[in-house]
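A single protein chain has been omitted; all remaining protein chains appear in their positions.
Presenting chain A:
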Amino acid sequence: MLQRIINDSRTRQEFPDLSQHNNHMAKVLTLEMYANLRDKQTPSGFTVDDVIQTGVDNPGHPFIMTVGCVAGDEETYEVFKDLLDPVIEDRHGGYKPTDKHKTDLNPDNLQGGDDLDPNYVLSSRVRTGRSIRGFCLPPHCSRGERRAIEGLSVEALGALDGDLKGKYYALKDMTEEEQQQLIDDHFLFDKPVSPLLLASGMARDWPDARGIWHNDNKTFLVWVNEEDHLRVISMQKGGNMKEVFNRFCTGLTKIEELFKEKGHEFMWNEHLGYVLTCPSNLGTGMRGGVHVKLPNLSKHEKFGEILKRLRLQKRGTGGVDTAAVGGVFDISNADRLGFSEVELVQMVVDGVKLLVEMEKHLEAGQSIDDLMPEQK
């Protein structure tokens, strides 16, 4: 009993002040939950304080709800499920701890998607992330682990051939010319500056073991050890999302095979799908989208509502937290978990087709009222 009183007092002393905070972690974390989780660790030593540090340090924004917690390894999602399950449920539209996630990387299951009007759709892109099982994630990995992840990834990517054949550029070894070329191609990533990422420790030891791989055609790109072990991106100019998705699936499947040949696999389970650093990227970890010209539609009062019903989100063309330039928007799937890759890209393809049609209507001075979609 006395021990309990002492523990309660200690817990209270350690419990973060979240009174100014607006993020998923802060909404969910109670004193009692913290007390239960405080004495736990994952096998690699990740603690609840490590999980929540980024959310404590970044109170958030009244309008934008950030996640406020990260995983340091695959086991984080198990050991701290009392905290992460409700965060996941909040963030992923009511996804329950008992729900199962479907993975479908068969591009043949996508219908259409090769005919988005290139007068409006300027470019198409699909990205996801992958983590290598057995290694800690970027917030927690040691230099040795990060280097091992780089080594394994470079080896696997080095075995890709055909239109996927490419080259790796380590951040710390690249020449000035290589750097400039990567900047011009919009491939180069830099040390994170967002306090959301820095506070979780992801930028430690920069630029050690970080790098960029891309195929010779510049349509398939892999980031190594940035915010996740691997970020995989397939892209091209124009509106042929089907081709982009084909390459995405083929590439990912091949990379997975190559890893398996060396005795490694990706972090995945049937409840959470692919396991990544940020709970927001669980499931498919996938954002499939286009840069599309919607100068008229974007000014329409129902634009937000339409996107919501189509389960799409808009961003500026600089990516997350940027503004649109010249009526061109980045439109992508809003969901990550609870839908398969094929389902999500289908939503993007069908949704963008409708948005372009609406834009054409408005250009011609016609109403879009009878084009309004149902809630998906």
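We take it that contacts are C-beta pairs under 8 Å (C-beta built on N, C-alpha and C of every residue); 3 or more make two chains touch, one makes a residue touch a chain; residues count from 1.
In this text, contacts and distances are computed from a predicted model.
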Write down which listed name, "Serine/threonine-protein phosphatase 2A 55 kDa regulatory subunit B", "Trafficking protein particle complex subunit 2-like protein", "Myotubularin related protein 10" or "Creatine kinase U-type, mitochondrial", is the UniProt protein name of the chain that is not shown. "Creatine kinase U-type, mitochondrial"
Of the residues listed, A:Lys27, A:Arg204, A:Lys254 or A:Lys308, which one is in contact with the missing chain? A:Arg204
For the chain that's not shown, point to the residue among A:Pro43, A:Pro97, A:Gly112 or A:Gly304 touching it. A:Pro43
Mind pulling the chain A residues that touch the left-out chain? 10, 13-17, 41, 43-46, 49, 53, 56-57, 140, 142-145, 147-148, 172, 198-199, 203-206, 208
